[in-house]
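One protein chain omitted, others in place.
For chain A:
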Amino acid sequence: MPGKHLTFVSEKPCRRCKENLAVLVVRTEPLCRDCFLRYVHTKVIKRMESFRVRFSDNDQQRKILLPISFGVSSVTLLHILDQHLRTQAEKTRRTGFSLSILFVDTSSVEKSCSGDTLMARVQERYPDHQYASLPLHDVFRLVDKDTSLLGLVPGLKSNQDLSSPEQLSSLINSLTSATARADVIHALKTRLIVEYAKSIRCEGVLWGDSTTNLAQKTLAETAKGRGFSLPWQVAEGESPYGITFNYPLRDVLKKELVSFVELSEPSMSPYVHEPSLGATQASMSSKNTTIDDLMKQYFESVEENFPSIVSNVVRTSSKLAAIPGTSSDPHCSLCYMPVAGGRFGIHGWGGDQEDGLEVPVVGGGKGLCYGCTRSIPSS
């Protein structure tokens, strides 16, 4: 791939340093390798302003959780923050914060990397941080006080002593579509990451979503009936989970992160597990396509020629503002988003026409929001 960039702009000088030849064009600006890497680095660090050294307390080190999936985004985020922390330490002998890295292993319920090898490699390359790896089913262990989440597992009442792995597979196997499985797995993963972050006293979570990712999420959540939750899905700050969320990569496009991994030296490729694009596309026609897949494919094509439109989608959804006081509304049992007035389920709105028909209305007793009810229908 770098070859493509090279042939594309080899004749042009870098717009920034005016010395080297440009290796790629970033939003109309031809940049050389060094200037490009610096460009991404700066964009990320700019979003970490609130974690500067001078805001840190001498006695108590601030701790933040960085969930890693070994995709280009989270690995790049780790790489940049690692570099940043080293620089801080060299300059001031201390750092603004410390990082805890968490990998969630979902290989028991979806096709994904198990992470062991990559985890070892990453740990060796970036040794200054705390590392942990948890299987997804640990979510049931960590939220064990939250019986409403456990209540979603089918047949749990009759099987009080199901183990966590059994609970997980029982829940996932009860779902009838690829979209529902991906949706529920994603929600559980978020819950696990948050619970873990709290358990080790992190003050926040640094998500690795790129601009492209956040745009994709905006449309995917809209399509899944979770438009109501967008203020908490893309904006930074206090989340409904009682912990702050930050998106340091929110000003960087996915394709820029891919270039970053390619161009960095020594190469970061050994730390990245990214299913090849061909693999995603091959499954597009089959039954296994999910709403997230659709949106991912869509935005990766849009960012090719219309990067600013992608950013504008994120800027737009970030403007959606939670109605004051909603954070005290009842939470959804699965995704934990506040549901206005506790109006759970898919009934009781204009588009629900069942109460006028001879169709039995099933109670939404599980306390799921509209979107989660689409994934886990009550029956």
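Following the convention adopted for this analysis, contacts are C-beta pairs under 8 Å (C-beta built on N, C-alpha and C of every residue); 3 or more make two chains touch, one makes a residue touch a chain; residues count from 1.
Heads up, the rule we're going with is that contacts and distances are computed from a predicted model.
Peer 1: For the chain that is missing from this picture, which UniProt protein name fits: "Cytoplasmic tRNA 2-thiolation protein 1", "glutathione transferase", "Anaphase-promoting complex subunit 11" or "Dynactin subunit 6"?
Peer 2: Hidden chain identified via UniProt as "Cytoplasmic tRNA 2-thiolation protein 1".
Peer 1: Write down which of A:P13, A:P154, A:G225 or A:P330 is the residue touching the left-out chain.
Peer 2: Result: among the candidates, A:G225 touches the missing chain.
Peer 1: To test your reading of the contact rule: which positions on chain A touch the chain that is missing from view?
Peer 2: Residue positions of chain A that touch the missing chain: 27-28, 177, 179, 218-219, 221-228, 230-231, 289-291, 294-295, 298, 302, 305-309, 311-313, 315-317, 319-323, 349-351, 353, 355-359, 370-371, 374.
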